[in-house]
Each structure stands twice: as structure tokens, then as C-alpha cells.
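Structure first, then comments.
Apart from one protein chain that is not included, each protein chain of the complex appears where it belongs.
For reference, chains read A, B, C, D, E and F in written order, and residue numbers begin at 1 within each chain.
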Amino acid sequence: MDIIILILIVFFAGAVLTAFSEKISTLVQDILFLGTLIVPAILFFTGVEMNTDTIISFNKVPLNLGMTPLSYYFALIVMGLAVLTGVYTVGQMKGKKRKGYFYLNYILSIGAMFGILMSKDLVSFFIFWEIMTWASYLIVIYNGKNVQKIGIKYFVMSAIGAYAMLMAIVLTHSLTGSFLISDLISGFGSWDHGMQILIPVLLLVGFGVKAAIMPLHIWAPDAYSNSPMSYTAIFSGALSKMGVYGMVIVFLALLTKVPEGALIRDIVAWMAAITAAISTLYAIKQDDAKRLLAFSSIGQLGYIVIGVAIGTPMAMLAGLFLAFMHGVFKSTLFMVVGAVEKQTGTTDFTEITGLIRKMPWTFLAALISIIALAGIPPLGGFVGKWMLYESLIQSDHFMLVTLVFFSSTAAFLYCYKILFGFFLGQEEKEWSHVKEAPALMVVPMIILSIISVVLGTFPQLIMKPINAAMTFYGMPDTYGVLWKESMLFNKWGSDIALTPIMYGIMAIFIVVAIFLFFRNRSRTRYVTTKDISTSGEIPKEHENLTFTRGFFQPFLRAVEPVMRKQIDKYMLSFAQGIEDLFEFTRRIYNGNGQSYAIYAMIFLIILLVLGKNLFG
Amino acid sequence: MVGSPVLFVAIPLLAAFIIPLTGMMWKNSVRVIPGLVLAFMFFLSISLMGYVNEHGTIVEVLAGWKPPIGINLVFSPFTGFLTTLMTFLGFIVWLYSYKFKRNVDFEPSMKYFMLLMLLVTGSVGIVLTGDIFNMFVFIEIVSISGYGLTSFYTRRDSAEAAFKFLFMGAIASTFLLIAIMIIYSQLGTLNIADIAEKMPMMDHKLKVLSLVFFILAIGVEAEIFPLNGWAPDVYTEAPGPIGAAFAGIVVKAAIYASVRLVYTMYDFSGAFDLFIIIGLITFIMAETTALRQDRLKRMLAYSSIGQMGLVMIAFGIGTKEGVYAALFLMFNHAIIKSLLFFSGSYLVFNKKNKYIKHVNGMGKYLPITSVLFTIGAFAIIGLPPFAGFWSKLAILTAAADNKMVVLIAVILIISILEAVYYLRVVNRIYFYDKKEKTEPKKPSLNALVAMISLGVIVLVIGFYPDLISGILDRAAADLLDKGNYIKDVLTLNK
Amino acid sequence: MEKYLNILNIAIYGSAVLLMLIGLYGALTKKSLIKIVLGLSILDSGVHLLMIAIGYLKDGTAPIFSPGNEDKMNIMVDPIPQALVLTAIVIGFGVTAVALSLVIRLYRHHNTLRIDEIKKLKW
Amino acid sequence: MNYIIYFSLTVMILALILSAIRFYKGPSAGDRTLALDTMTTIGVSGIVLLSYMYNRYIYLDVALVYGVLGFIGVIVIARYLEKAL
Amino acid sequence: MKKVIVLISLGILGFYLIDIFLGIGFGVQHFTAGVKDLYLSNSKDTLKVSNVVTAIVVNFRGFDTLGEVTVLFLASTALGGILYKKRHHVGERSVLFPASRVVMSGAKLLFPSIVLLGAYVFIHGHLSPGGGFQGGTIIATGFLLMLLTYRNYSVSHNRLVYFESLAGILFVSIGLVGYFSKGSFLENVLPVGNMNELFSGGVIGIIYIAVGFKVAAELTGIIYTVLHEKD
Amino acid sequence: MSILEILGGILLVIGSIFLFLGSLGIYRMPDVFNRLQAGTKASTLGAMATILGVGLLAPGWILKIIIIILFIGYSNPISSHALARAMHKRKAFMYFKGEEIDAYKEIEEKDNTEK
Partner (left out) sequence: MKSDYFKKLSFGTKMSRFFMNWIFLMMVWLGFTNSFAPQELLVGVFLTALISFLGIRLFTCCDLSLLHPVRLFNILKFIVVFLIALIKSNLDVARRVLSPSLPINPGIVKFKTKLTKNFAKMVLANSITLTPGTLTIDIVDDTFYIHWIDTLTTNPEEAFKEIAEQFEEILLKIF
């Protein structure tokens, strides 16, 4: 049996078994769950070969499976994250209700993502895409809060995307007579002009939803923050990358063949940049770690999409690299939040302070991930961002680069907020009982942190697969070339010189951090928040005076005009308007049988009068 | 050949006449016999399907008179497919309602099962008959069974629903008769194949007007907008399984009739466009109305109407792919909508008004039923890998092949609404707290078996659509081959 | 034009169509359920008349080969519409009976016969 | 002989017209029923006469059945008028 | 408003209908190759049935008639279901409004003759303009007369069921006998006899007798149900 | 012309005239009861005579003709009576030349008190 099918079978059978094993015992269930994630990963890393074709042909529409270099690259992200997050999940979900339901959908979405990546035709792509969607939907509504609003919003946006994609798929089929992606790519150049625009745009809408590009992003903040963090790690780290994956194909393989491609590129890039900027501002505003990270994710995805959309070799490289990095560090951060939530029961910055000594490993993971996120050298985020800036400058997108730089800088603010809100500051009696998260949760975080560090130092580890992916879709082989030609490295001469510098910076940083840590520890004076008095007023009992509240107020006031216009409010009121319209039209069914008969007569008259025209 | 198409009518009628007698001796027989008959019909249709696949269409002559003198029954890949579907569903509906609430009362339960059996028989008759007036008779059999079944619960507002149905049905049958008589006056025959052959001889104006009357008449049963005012009421007030029977059997028969008219009897190409227009309006109106429902069965009813609109659209596309898609949609709709009606009925079982909110939190109390409902909901909105996806893909592909871009867009946009209202229910099932004090009713074993078998079909077809795609292909080809139909009937390929 | 001047044409078809229209008018506008049902059966009668009229043959006789009439085949009116109308009448009767019983039920349930007061099921 | 038949038929039609006027004028339901009943009786006679005219014995059956149904119809209406239904 | 719409619609509809049917014309036959002549000649020569309408109703299009019988059966079944109530008791109303003694006695004498007339009509369905439906209706009106005049006269429900069922079974069975012995449902299996004799037309007479019984039983059942509705 | 035909013709004429007179009575009489009086007698005799006339003209049909005549003679008075009774119970308008003569009233009053 083909290895890809085997993996899929393991996934889907495992999902069902895991769900049903709830009745047997929790331990069995957990083992099954992990096994279902680990076995496919092992199979994948050991057995799947590039460019093999597998056809599941028992369907009228045969499903073609196989791996391309691009999908291999994304599969690395998915499979890796799946295993690590899976371990974390077992820790986090311990003792929770409806584990079977959660595990089932978790595995199904991972399996579906794998399926998406392995799909060589649009139908199987779409099938797995939809399985991924509904499985993640079921997880988004898992905790039962605001189900109708958040869940439906997520699903509707997903459906808009999916159906746009489906429309593109059936149109493609009508044009090429085949569902194969390779036929789409090879036939694309010869289609009529309208279709050459329509189909990529439809596909981009489809992928844009998952990549949370404005204005298709409105589902993301709620969906990310509403799912259990162990899944949000996947959501943000892997699932959103499926959109990126699709976009890469569209931009690389399709839009290069039409003259309007450039315009579409710029539009998408601009939308992504605006997404990045605005969601960064929103992130800053949040007092809840989940929502903060959710907005942060949207912003980061914006960078990635900018890179992919601009589509020069450098930009594409930057986008794909950032995609990997983002998967690593953002998952870690969500895991951190999940760990904090598990141990304290909340994720509100204004309630939690000073966990640094209670949860040191978690803190360490958070610190490293934040450094990576903020794009501070020497970690991976820096490399990616640098390449992005450079590619934008090279391709004369100066306004874009300004915007990206602005939001990147602003990102420092929220990074600080996470670090400070949870871990720094004074320790509260309320949290004195808090302990470090269980090993099952900590270990994956640490492993991911290590990956962050390693990739900052050895980015070429993943540059190679990226290059393979890009050349597969017709880009020139630029492995190592871009690297060497970049301004950053030209300045210092070569990448060999870079490494010691990075290590040096890192070493200094660590030393300072340790120093500060121990110094703070010896000097810490324990007071409660109630001790703070403000301008002589005695605060009342219920007033929360933690200074993490209202962080960055002046800054937020400055950017307020930008943030007041909320797209999702417009969209919601639009949806409400539509529902009101339907509320009105359904009154045609007024309950009076006679009216119905009169409708029938009118219908008859219309047909009689128009009959000759209708039937020719 | 094992059996013959006439048994589809003869055996149920014989049973219907026997049941009152056996009921006097053995009360349970009034429930058992209809079940046996429905099962027999199902197996008969399967065995005939096997025969038809090998030897081609069966044309059964009645009373020894060859067409066009006598009435004939046509069991072809197309009609056979529909017959199989209907009889299967009929049996499942019977199975589901075997332990019916009113079974304590002998008389009502006898009437229920008898009417159900005849509803199926009538629908099968509509599909099999090769005679237009005979089709009228079967339509009336279906209608009257429908009136009786709708008004089954005397405490509900069922009489209101049944009256509306009857009102529309009576007007419809009037115009059906007029249409038939116009055709007869011009062609002197009632045999569909004969009519099809002679149709070019008919005056064009009369041709158009008779088709208009046909459309009005059959449109009522086919639930097209604006003739479907009765339908949501009937679905709401009839016993749950009957909603399934309507959606899965009766409407199918009506759609068959309209398709037979347009594909076989008449020779207008414009009629196909009319199909698309009517189907589209029906689809849009029904799905948007469904979005705003607060009663579960009513929502399912509008959804069902919408699906039928989609079927009409698919038939209107007119190509083989279109017909294939339409048949696939019909199959899926029959199975899935029945599943939804079945499981939905239990989710709101003991509630008076059957509001959607009554399903709140049922996931905990009725886990299997809830899962089945969820599977049904996912399938009907066309999520892969459930069965509904394949039919949706088929219709979209068929539309795309004809460059109907706007049509595709509209279908997909409306599908989003469909997804919304189904998910709202699913969300309520799993994530809301149950507020009502009344104990949810656990489905009886027979109901559970019926529901699960439907659920299994949904999943199996979802993963393995080839199971029926061959049958659908042959059926589509059969429908499109008008000349062959005429030849089969008039030269008696037996 | 000629067809409009033929008196017999107009008398027969006119009265049948008029009957239909009267029935329809009653069914569509009268408020009382009874009158609606009555309207429907008038509509039915109109159609039955139409059907019979279609089968009529000028100077035709009943299609019965009773003694002394065995050779009148070519002047016999068309028996098919008669057979059909027989079926249609019986079916119409069945429907009317069911309709009336529903009216009784509705009256029992709502205590009124006005159709515009019986619309609990709507929207 | 034909003249006699035509005469009879003409007189019957006149009688039918008079009854029809009564049917139209009423004023009570009883008057209308009575008019209808008389019309039935005339109708039965008319059908019998016509069956002789066309020399079709089988039409006598029609007359007989028509008479029976007319009679029962009147009884039904009478019972209805007594409010005994 | 509503009336205006209806009137306009009906006006247009009326125009179209008149136009259609005046075009068709009264007393003219448009088709040349219709089934009419086939029916007439086959009825006369093959079936030896005098009344061609009966030949059509019972034999050529006997399947329709089976459906029609079913419709009536359904109507009475549905009606019973619609008006079903749990308890049946004899009403007091009837006592208040006894029919006139004259009518009672008159009905009593007339009733057997009406039944006989009904039977005559359906037995001679193939010879005269009668038939099962007409005969059945006559018998049912006989019962109507009885039920109206004797309000506490009750028709045995079981007996109705027996008649109804047996007649229906007879009809279908004759059809099935045709199917099994001659290969075609409802095909005639008996000798056709001579034209215009009582015993002619093969199974047609038997079927029409069955239909007559069935219709009579069903209509009586319907009448009975409706009349006793208020009790 | 045979004697039967002559007799039949005469009966036809007489019968149809009586049918006409019956209808005229229905048309002219002032109240429903008097109309019934006129209608019953004249139309019954008229119908019987007409039909018998046909029977004489076509002697082969005589048995069936007799049945029809007997039926009319039997049923018409019954239906008239039933109608008269019903109309009286409904308190239909009753014409009196002078004072009211209505012996049947006592029964109806008794009925009313019983209710």
C-alpha cells in the first residue's frame, strides 16, 4: 500500500478509534491519540518520496495524491507541530470533558492538512480543505462559549472561502476537463482572459480566508482565542499556513502568466500589509493574552503573505521562511498561554503577574519565542524580516516597507506586554500556589524554543527545501545566492562571519538576563497591589490597580482613529441586514391557503402570457 | 426476470384491501403487512434493476393491450433507479415508524400504515406508468394519502396544513386534467411515448399552453415557488416520518413527472431554461426563508424545498452531466433529508411547538440521534467527505461545463445560508444547556436502526460514490434517450 | 374568427369555462371554508364538462352497441373522455369528501369557518 | 307522431322554465327544493321521451336512476332543513 | 384588492381557456390516428362488450379504474382518520329530530329496491350506461336514505369492511389471475360470450360487480362517518 | 297508426300539459305549502301519463316503464310530504285567506318545550 494512503488511513482510523476509546480508559485514549500523531509523522519522515503519484480510483472523480517539494516543506511544519502540540495537548487536556470529541477533530484536522498538502488534484484538495475546516470549526466551538457568534462567523468566512475555491475548481474543470493541479498550471496560460483573472482571484479569496487577510480575517481573533490553546497552536502555526500554501501556488504558478498579475500582487500585498499594521495595533490594545496572540498571529501572517504576494525570489523566500518560523514561535507562545491558563485559570494580563519564578521553563520558552517574534537578532524572526524588508526595497515597494516596518516596530510593544504581563512584575499572593506546568506541556515548548534558536543560527537548514519548492514551480535556483547577495550579509562579508556575531549577541543577552533575574530576586519587595495609592485617593476594594491594565494608553489614543473602523462590525451589520431582508420576504408565506392559491393563479397567468416567449 | 413491474402496484393494493380483514384477527398485521409489502417492493425493484442492466428496459403491458391502446408500465434504468430509491425509503420510513406513538389505537395505526404504503405505491406508480392519465390517477392517490397522513394528529394544527395542501392539490389536478384533455383532443392518445412521437404534429400554441398547465399542476407537488405554500405546513404538522416520505418520495415522483414532460413528451428547448429559472427562484426563496425559521421541522421543510429547487436547476442544465447531478442530488436528498427528519423528530419529540431551541443540549441526552443529525446536517450542506458533497460537485461541474458562472455563484452563496442555519442547530445540540424539564424521548430500536442505516449510507456514499455513480450514469443516459423510450414502448421490447 | 361565431362552440365551452371561473372565483375569494370547497367542486364540474365536450362528435350517439345500434360505430362519440371523466368524477368526489371532513375538523379545532382566521402555520 | 313528441317536449321545456323561475325566485330553501324536485320529475319524463325519440332503450336506465337520486336528494335536503343532519 | 387581482387573473385565464377550446372546437375530431377507433372496434369485436365506456373503464384502462377504486378507498380511509375520535357513542340529537313516519315507512319499502337497482346497474355495466361506480353510488344513496330517516340505524362497520375488502381483493385477484395465466395484469381470462347478453365481456362484468360492491361499501362508510361525526 | 300509438300520443299530450300545470302552480301559488300541493299532484300525474304514453308507443319497454311510473307515484308524495313537514318546522311563511288555521302548531310547541 502506498505510504500516503497509509498515513491518511492511520489518521482517520486513529481519529475514530481515539474518539471511541473514551469509553475504555483515558490512558488508552491518550496513547492512541499520540500514536495517531506520531506514527504518521514517522511514516512521513521515513517513507514519503517526492513526485510519486498515488491515485485513489474507487471514486468517479479519482483522487490523485503525491508530494511536491512545496508540500513537503509545509508538511514539515504540519507534521512537526502536530507531534509536539499533540504531546502538549495530552498534558493540557488532562481531566477535561469531551476529550474524545476534541481529539477526534484535532486528528482529523491534522490528517486533513496532510491530505491538502498531498493532494495533486483540486477535488481532493477541496475535500481535505473542507474536512480541515469543519474539524477546526468543531474545535472552535468546543468550549461552548459564544458558539453561535464565533462559530458561525468562522464557518461562514470559511465557507465563503471554500466556495470561492470550489467555483474556481469547477470552472477549471470546465476549461481543462481535469481536476489535476498540474493541468491547471499547464493549461492556465491558454485560457481566455476573464478566466485568467477570475480563477486566481477566486482561489486567492479561498486561501485568503485561512490566511486571515483583511477583510477576510474577521473570524480569526475570536476563533483563535476561543479554541483551546493546544489547538490554537496548530490553528495559527499550521492551519493558517494552508492558506499560505495555496497562495504560493497561485502566485508562483498562475499569476506569473498573466499581465494583470502584478496588480493583483500589489493589491494582495497591500491588503496583507494593512492587515499586519492594524492587527498589530489591536494586539497592543488587548488585555487578554489569547486575543493578543490572535491579533499578533494575523499580523504575522500579513508579513508572510506580503512576501508570497510580492513574489520576487527574495520575497518568496522571506515569506516561506517566515511561515516556518511563525509556525514555530507562535505555537510556542500559544502553548505558553495555554500553560499559564492551565495553571492559573485565566489569561488576563491584569490579573496575573510575576509568574517568572513559578513557571521558569514556561518563561524561558516565552522569552525565546518573543525574541523570535519581535525579529530581534539572533533568532529566526530577524532573518526572515530582514529578507522581507530587503525584498520590498529591491522591488521598489517603499510605501509597503514603511508600513511593515512600522508594524514590526509596534510589535515590540505587545511582545513586552506578554512578557511583563505574565511573568514580570511583583508576585501576588493569589498566585503563590501556582506551579510549573506539567512536563508534557513544558517539553514541547522547550523543544520548539530550541528550534527557534537553531533556525536563527542555521537558517539554511530550511532554506534548502524552500529553494526546492520554489524551483519546482519554475523559479530560478537561488539557493545560497540570495543569501550572499543580501545587504545584511554583504555588510559583514559572509554568512560565516554572521554566526559568531549572533552568538555573541545572544550570549550577552543571556548573561544580562540571568544577571537581572538573580538581582531582581534578591531585591524583590513583596507588596500587594492594594498598596499603591493614586494621588491621595484610596482605591476601593474592587478596583484593579495592576499596572498592566491600560498599558500603552497614550500610544493607543494616538492610533485610535485607525482602529475605530472595524470591518467585522460592518460585516456583521451587513449580515444582520440580510437576515432582516429574509425575515421580510418569508412573509410571502402568510399562512392563508387562499393566498397560496392566488399565487398559483398569478404564476399560471405569468406563464400563460410569457409562454410563447419562454418556449420559443 | 423475477417478478414484474405491475406487482409494484398490484401487491400493495392487494395488501391494502386485505389489511382490514387481517386486522380483525391479528391486530399487529396492520403494521407488519405494509412493512412486508414495502420490503417486497424494494427487493423487487432491486431484482428488476439487475434484469434491466442486462436486458434493457422492461415495458409491461396491462390488460393484454399493447400501447397505445392499453396502459403500460416502463421499468427503465431511470425509472428503476427512482423506484428503488422510493421503495427503499418507504421501507425505512415504515421501519422508523413501526412503534408509533398512536399504535395503542388500532384504527389510526392501521390507517397510518395503509396510507403510507399507498403513498409509496402511488409515487412508484407515477414513475412507472407510461400513460399520462394514469399518472393523474396515481398523483391523486399520492395526494389523498398525503392529506390523510398530514392530518393524522388530531390535536395539532394538522388539518389546517392538510387543507392548504388539498386546496392547492385540487386546483392542480383541475389543470392537470385540462392539460391532458388538450393533448388528447389534438393527438387522440394518452400514451406518453405515443404523445412524444406525435408531438411535432400538435399546434404550437396549444403545445405551449398545455405545458403551462402541466407545469402548474405538477409544480404544486414538486413544491416549486410560488406553489409550495402548503409544503412547509405539511412537513411541520405531519408525523415526522411522513415529512421524510414527502421529501424523499412524493416530491421525487413529482419531479420525475415534470422531467418526463420536458425531456420526453415535449420538444421545447426553452423549457429547460424555465426549469433553471423556476428552480433558482425556488432555491433562493426557500433557503432564505429557512434561515429565519424558529421551528425545526419547518426549517427542514424549507431546506427540502430548496434542495428540490437545486434538483430542478440541475435538470434544467439539460446535459448528461446535469441529469447525473440531478439524480445524485435526488438520491442524496432522499437519504439525507429523511435522516434529518427522523433524527430531528426525536430531538424535539415531546415538545409541543417543536422549536429549534428545544434541541438545546440534546447532544448529551440523545448522543446517537444527535450525531446522526449532525452527519445529516454536514452532508446536506455538502461538506466532504459526506455524500452531499459529490452531488454538489456534480451540479457545479455540470453548470461550469455550460459556462453558467453566475448560476454557480448564486448556488454557492445560497449554500452558505444553508450552512448557517444547519450549523446553528448543530451548535444548539452540543453547546447549549437544556432548559426544558420534559424528558427527551429515547428512540426505539426500530427507529434507531432506520436512522443508523441512513447514516451509514450517507457515509458510505460519501467515501465511495462509485457505488451508485454507475447506476446514475445509466439512468441519466436513459432519460436523455427519448427516441429509445418511444421505441421501447411502441415496439414493445419485452 | 369563425370559431368565435359558432354558437354551439360558445355555448358549451363558454358555460364550462364560466363554471370553472365561477368555481375558481369562489375558491379564491370566499372566506367560508364550505364555500371554498363548493368553489372547488364547481371548478371540478366545469372541467368535467369540458372533458365531455371534447369527446363529443357532431350528431353522435352514445358509444354503446346495444341492440339496434351495432352499426353506428362511425357516429359514436368518443368514449375515452367519458371513461376519463368517470374516473375524474370519482376522484373529485373522494377529494371533496376529504375536504369536507377537513373542514369539519377545522371547525372543531378553531370554532370558525373563516379561512383568514385559520392561519396558525405561517412564515 | 313526431309532432306530438315535439309538442310534448316544448311544453316540458316551458314547464321547466316556470320551475326554474321559481327556483330562481325562491324565496325559501323549500321553494327552491320543490322547484328542483319538479324539474327532476319533468326531467325524468323528458329523458323517457327522448329515449323513445332516439330509439335507445338504455336511456331509460338513466331516467330511473335520475329519478331515484332526485328523490333521495330531496329527502336529504328536507332532513337538512329540519336541522336533523 | 385581492378580488381585483383574482378577477383580472381569472379574466386572463378565461380568455386563454376560451381561446384554446374554441380552437379545439365542439363536435369535431382533430386527430386521425387516435386510439378511439381502436377502442370501439376492439370493444365490439374482441371483448364483445356493448358499452364501450365500460370496456375502456374496466379493461383497456382497467388499471386506471383500479387506481380510482384505490382513491375512493383512500378517501374513506383518510376521512375516517381525519374524523377519528377515541370514543364512539350514540348521539342524542337524533332522538330530537325523528323523521316523519311517512318517510320512514317509505324508505323502508324503497330501500331494497334501491339496492336492487344499484346491483342491476353494476351488473349491466357492460350493456347499459351504468357501471360499478354508478351502481355503487346508488346503493350508497340507499343507505344514505336509511341513515337519514332512521338516525339510530347503524351500518355494521365490520360488514362494510368485509364487503370493501373482499371486493378489492376480488378486483386485484382477477388482475393477478390474468397476469399469471395470460401474462398481463387484468387481461381477460374468461370467454367473452355474445354481444348484448348478460354473460358477455369476460371478466369485465365480474370486475364491475366488485367495483360496485366496493364503491357502495366505501361511500356508505364515508356517509356513515360524516353523519355520525357530531355524535 | 295503431290504437296503442293513438293512446300513447294522447297520454303524451295530457301528461305534458299536466307537467306544465304543475309548474304553473308552483309558479303562481302564494306559499310553499300550496306550491307543494299543486306541484305534487300535477307533476306526478303528468309524469306518469307521459311515461305511460311512451310505454304504449314502445310496448317492448313496458316493464321498465311500469317501474318508473310506480317509482314516481310512490316517491313524489313522500318527498313533497317531507318537504312540507320540514318547511313547517322551519316556520316557513304560510298563506291564509282569513284567520290562521294551523292544527299542527300544537305539536311543534310541544317539541319546543321538550327541548
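Keep in mind that, in the parts below, a residue touches a chain if its C-beta (ideal position, glycine included) is under 8 Å from a C-beta of that chain, and two chains touch if they have at least 3 such contacts.
Here the structure is a predicted model, which means the values were calculated and not measured.
Hidden from this view is one chain, which touches chain F at 18, 21-22, 24-25, 28-31, 33-34, 36-38, 40-42, 44-45, 60-64, 66-67, 70, 73-74, 76-78, 80-81, 84-85, 88, 94-98, 100-105, 107.
Along chain E, the points of touch with the absent chain fall at residues 100-102, 104-106, 108-109, 111-113, 115-117, 119-120, 123-124, 150, 152-153, 197-199.
As a convention for this text, only the chains that are shown with their structure count from here on.
Counted as hops between touching chains, the shortest connection from chain B to chain C is 1. Leaving out only chain C, the chains are still linked to one another by touching in one piece. Two chain pairs, C-E and C-D, are compared here, and C-E has more C-beta pairs in contact (counted per touch definition above).
The chain with its C-alpha centre at the largest distance from the centre of chain A is F. Geometrically, the chain at the heart of the complex, using CA-atom means, is B. The distance from the centre of chain D to the centre of chain F, with each centre set as the mean of the Cα atoms, comes to 11 Å.
In terms of their C-alpha centroids, the spacing between chain B and chain F amounts to 57 Å.
Chain B and chain E have centres, each the mean of its CA atoms, that are 30 Å apart.
Residues of chain A in contact with two or more other chains: 586, 589, 593-594, 597-598, 601-602, 604, 608. Annotation for chain B: residues 133, 137, 140, 144, 147-148, 151, 154, 159-160, 162-164, 167, 171, 178, 184-185, 190, 205, 209, 232, 289, 292 touch two or more other chains.
Checking each pair of chains for touch leaves A-B, A-C, A-E, B-C, B-E, C-D, C-E, D-E, D-F, E-F. Remark: chain B residues 160, 163-164, 167-168, 171-172, 175, 205, 207-209, 211-213, 215-216, 219-220, 226-227, 229-230, 232, 268-271, 273-274, 285, 288-289, 291-292, 378, 383-385, 389-390, 392-393, 396-397, 399-403, 405, 408-409, 412-413, 415-416, 419-420, 423-424, 427, 430-432, 464-466, 469 touch chain A in the complex.
Residues 598, 601-602, 604-605, 608-609 of chain A touch chain E in their complex.
On the chain D side of its complex with chain E, the touching residues are 58-59, 61-62, 64-65, 68-69, 72, 75-76, 78-79, 82-85.
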